[in-house]
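What follows is a set of notes on a single structure, which appears directly below.
The complex appears here without one of its protein chains, the remainder shown in place.
Moving on to chain A:
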Amino acid sequence: MIHFVLLISRQGKVRLTKWYSPYSQKERAKVIRELSGVILTRGPKLCNFVDWRGFKVVYKRYASLYFCMCIDQDDNELEILEIIHHYVEILDRYFGSVCELDLIFNFHKAYYILDELLIAGELQESSKKTVARLIAAQDSLVETAKEQANSISNIIAQATK
């Protein structure tokens, strides 16, 4: 199973963290410090796997972002690389050639997409189309809600409560 997913920029800034196993906030910060120290220093033409505390961390760099997933010893590294690629493709399709800034300003969107892809540390949806459809549907639900909230009448109703 996947224990956590991290997105770290080349400068070591954290862009997304998702934890499927229990870690306290303190441990989370420590894990990221440790791993970014290991991963960011690795050269470009090395293999994408790192042994870490008895787990394996599979990482892949896309542009300025490192996508990292931590898995058990007997999990399939190549499968995880495919999942990472899958996620990147979905992000790319959703944002339209995704860049780091997209993820910075839409950090919650990146989470929602990841949630459609993985559940409880397992892959739940391998079809890009399906994920895109589900996210679009959720977006439209959010939009209608936002429109309602921002209507003048709503604000007046709030003010005169």
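The definition used in the following text is that a contact is a pair of C-beta atoms (placed from the backbone, for glycine too) under 8 Å apart; a residue touches a chain by one contact, two chains touch by 3 or more; residues count from 1.
Definition applied: contacts and distances are computed from a predicted model.
Between the names "Proteasome subunit beta", "AP-3 complex subunit delta", "Orc1-like AAA ATPase domain-containing protein" or "Propionyl-CoA carboxylase alpha chain, mitochondrial", the one given in UniProt for the chain missing from this structure view is "AP-3 complex subunit delta".
Residues 1, 14-17, 20, 22, 24-26, 28-29, 43, 45-51, 72, 74, 76-79, 81-82, 104-105, 107-108, 111-112, 115, 119-120, 122-127, 130, 134, 137-138, 141-142, 145-146, 148-149, 155, 158-161 are the ones on chain A that touch the missing chain.
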